[in-house]
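Notes follow once the structure below has been shown.
Left out: one protein chain. Kept in place: all the others.
A, B and C label the chains in the order they appear, each numbered from 1.
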Amino acid sequence: MAGRKQAKREVEALQTELQRLQLAYARQGRSAVVVLEGWDAAGKGGLIRRIGWVLDPRTLSVWQIGAPDAVERRQHWLQRFWARIPPAGEIAIFDRSWYGRVLVERVEGFASAQTWHRAYDEINGFEQTLVDDGIRVVKLFLDIDSATQLERFVARYENPAKRWKLTAEDIRNRGRWGAYESAYADMFARCSTRVAPWHRIDANDKRRARVEALRVIVDTLGAGVDTALPAPDTAVETFMDALGPGGR
Amino acid sequence: MAGRKQAKREVEALQTELQRLQLAYARQGRSAVVVLEGWDAAGKGGLIRRIGWVLDPRTLSVWQIGAPDAVERRQHWLQRFWARIPPAGEIAIFDRSWYGRVLVERVEGFASAQTWHRAYDEINGFEQTLVDDGIRVVKLFLDIDSATQLERFVARYENPAKRWKLTAEDIRNRGRWGAYESAYADMFARCSTRVAPWHRIDANDKRRARVEALRVIVDTLGAGVDTALPAPDTAVETFMDALGPGGR
Amino acid sequence: MAGRKQAKREVEALQTELQRLQLAYARQGRSAVVVLEGWDAAGKGGLIRRIGWVLDPRTLSVWQIGAPDAVERRQHWLQRFWARIPPAGEIAIFDRSWYGRVLVERVEGFASAQTWHRAYDEINGFEQTLVDDGIRVVKLFLDIDSATQLERFVARYENPAKRWKLTAEDIRNRGRWGAYESAYADMFARCSTRVAPWHRIDANDKRRARVEALRVIVDTLGAGVDTALPAPDTAVETFMDALGPGGR
Partner (left out) sequence: MAGRKQAKREVEALQTELQRLQLAYARQGRSAVVVLEGWDAAGKGGLIRRIGWVLDPRTLSVWQIGAPDAVERRQHWLQRFWARIPPAGEIAIFDRSWYGRVLVERVEGFASAQTWHRAYDEINGFEQTLVDDGIRVVKLFLDIDSATQLERFVARYENPAKRWKLTAEDIRNRGRWGAYESAYADMFARCSTRVAPWHRIDANDKRRARVEALRVIVDTLGAGVDTALPAPDTAVETFMDALGPGGR
C-alpha cells in the first residue's frame, strides 16, 4: 500500500504541473496533441480521466476515435484528424487516432495492403507538418501482456456494473493478438520519428503506468515552456486591498 | 464530518444512476441538454466535474459558453447553440448558455433592450422545439448569497495556485449584483416553462448543492426511461464459458 | 419572339438590381434567405442559375436540400437548416428547404402525422426568429400544371444529353400529384405569414416566371435598402489621376 500512496502523490504532483502547463499554453498560444494507443483494457480510459479531471475543458478536447461515419468515409482519410487539430492555446487528446489506419484497418482488412503500407509515410508527413507549425506531438502506447488483459477482462465480466463494457469486439481483437503485435511492431519501427517518437509504457501495473505516462506528457509539453502564473489583475488587487486583512 | 461522508455516498449513488442513464440514452437514441447558470463561484465547475468524471466522453459534450467569437458575432444569435444541440444518443452540458442574452448581455448593455426583451419568447420557443423533438431539457441555477461569494473569492485569492482564477470580470460582476438579481428574477419569471422549468439550487453548501443538482438531473433524465443494462454479447459469454470457473 | 427579347431585357435589368443589392447587403451587414419550392421540372434550376451567374460567390450560398444524411438523421430536424442560415452580409438560396418536412416527408410517410402536423408551427417560429433578427425571408413556389410537367419530362427524355436528368423519383412523384397538391395547399394555408409570405409564381411560361420571380426577390430584398455604390477608394482615384486622360 506504500506504493499506492506514493503513486497517488506522484500523480497529483504531475496533475498540478499539467494544470500550469495548460494555463501557460492558453496564455502563450501554444498547442499540443496527445495520442494514446494500446491494447484493449490497457488503461487508456483511466489515464484520460486523470488528465481530463484536472484540466480546464475550455482549452482541452478529448477525441474518441472509432470507425469513420458515413460522411467521413467519403472524405480523405486524414481529413477527420485535420479537423480535430487544436487551435493555438489548446490541447487535444486522441483516444485512438490516425494510427487506426495501420492497426485496426490493417488487421481487419478494411484498408488494402497498398493503402496501409503508404500510410506510414503519410502519417510521418502529417506529424512533421504539425511539429513544424509549433504543435507538440506526444505519442503514448500502453502495453500489457496477454495474461494481464485476460485478468482484466475476467474482472470486468465478474463486475455486474461493468460487464457491458466487455464487447464482442474485445473478444475478436484478443483472438488476433499476433496480428496486432506485428502491426504495433511495424508502427514503432516506421513512425517513431525524431520529431514525434513513440513512448511505450509498461501498463501491467496501472498505477505505475499512469505516473510514467503523465511524466512523459509533462516533460514533452513542458520543455522550454515558462509556466509562471500571471500576477492577478489590478482590479482584483484593488478589490482585495479594500477588504482589509483576512478579506474582512 | 458525518454530513461529508453522507454527501459523498449520495453523490456516488447518483453518479452510478447517471452512468446507467447515459448508457440507456446511447442505446435508445435519446438525448438531453443540461443547462447550468449561476453566480460566479457558485460551484458550476465542481458540479460539471462530478458529472464528467463518471460519464463516457464519447456521448457527452461539455460546452463552456462565453462571448461569441468573430465568426459567431456575424451569425443569428441562436445559431451557435443550435450547432451544439446533441444528436440522438448523446447528452450535452452547457456551462452558461443561451440565457447569456438575458443575463450578461442585458446587464452589460451588449444587447439592446428591445433585443433582450424579445429573447424570452425566442428562448421559450427554442426550448419548446427541442422538447417537442424528444430532447430533455434540464435547467439548473446555482444560487449563493453575496457573503458566500465574497468568502469564496477571498479563499481563492489566498490560495497561490488558484489566485489566477479570480479575474477582473469576477470583480466587475460582483459590483453589479443588483442588476444580476433583477435579470435572474426576470429569467425565472419568463422562462420557467412547463416543458423546461428552472430549478434553483441553494449552493451556499457546496456538498448539499451537488447532491440536489445531481438528483434533479437524474430524476429528469430518468423519468420513464428503462435503464436495465443489456445482456453481454454471445461472443463474450462463449469466451467466458470456455475459460472455465474463475476465468482460468 | 418579341416576348423573348423583352423577357431577356427584363431579366438583365433585374440581375443588375440584384448585383447592387448583394453589394449593399455585404457592405451593410444585411442578410437574406431565398426559399425555392415547386413541382419537378418547374424551372427552379434555371432560376437559380440566373441568380447565381451574376452574383459574387463570396457572399452567396446555394444549398441543394435533399434527404438528410446519416449524421443529420440523428440531429434535430431543423439543425441542418440553422447551420446554413447566412451570416451578416450574405445571401443564401435554398433549392428545396425545411418545407420538405410538410411536403416529401409527409407524402412519402417519412414523418409521422403528428410530426408533420407540428412542423407548421415550428416552421413559422423558425422563420419569425430569422426575421426578428433582421434576416429577410423570400419564399417562392414555382407552379406548373400537370400537362406542362409531362411536356417537359418528354422533352427531357427525347434529348439524349438530358435524358439522365429524368429519374425514377420524378416518375414516382408525378404519380402522387394529388397528394402533393394537398400538401402544397396546406403549406400555403399554414405558412404564408405576414413576415414571410409565400409567392406563387405561374411557371408554365418559363421566361415570364423568371422575370416574376426575380422581381419578387428584388422587391423584397430591396425594400428600404440604399443600393448606392460606394465611391472608389482614394488609392484608386490617385492611381487613375496619375495615368492621365484615357488611362495613358
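Criterion: contacts are C-beta pairs under 8 Å (C-beta built on N, C-alpha and C of every residue); 3 or more make two chains touch, one makes a residue touch a chain.
Keep in mind it's a predicted model, so treat the numbers as computed, not measured.
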Ask   = Considering the complete complex, which visible chains touch the unshown chain?
value = A, B, C
Note = Across C:Gly3, C:Gly29, C:Gly52 or C:Gly109, the one contacting the chain not displayed is C:Gly52
Message = List every residue of chain A that touches the chain not included in the displayed model.
response = 29, 71, 74-79, 82-83, 85, 87-89, 118, 122, 125-126, 129-130, 132-133, 135
Request  = Extract the touching residues of chain C with respect to the undisplayed chain.
outcome  = 16, 19, 23, 48-49, 52-53, 57-58, 62, 64, 66, 95, 150-151, 153-154, 157-158, 160-161, 163-164, 166-168, 170-172, 174, 229-230, 232-236, 239-240, 243, 246-247
Request  = Name every residue on chain B in touch with the hidden partner chain.
outcome  = 69-71
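Everything that follows uses one rule, which is that only the chains that are shown with their structure count from here on.
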Task = Could you give the separation in Å between the centres of chain A and chain C, each centre being the mean of its C-alpha atoms?
result = 47
Task = Please report how many Å separate the Cα centroid of chain B from that of chain C, as a whole number.
result = 39
Message = Give me the residue numbers in chain A that touch at least two other chains, ranges are fine.
response = none
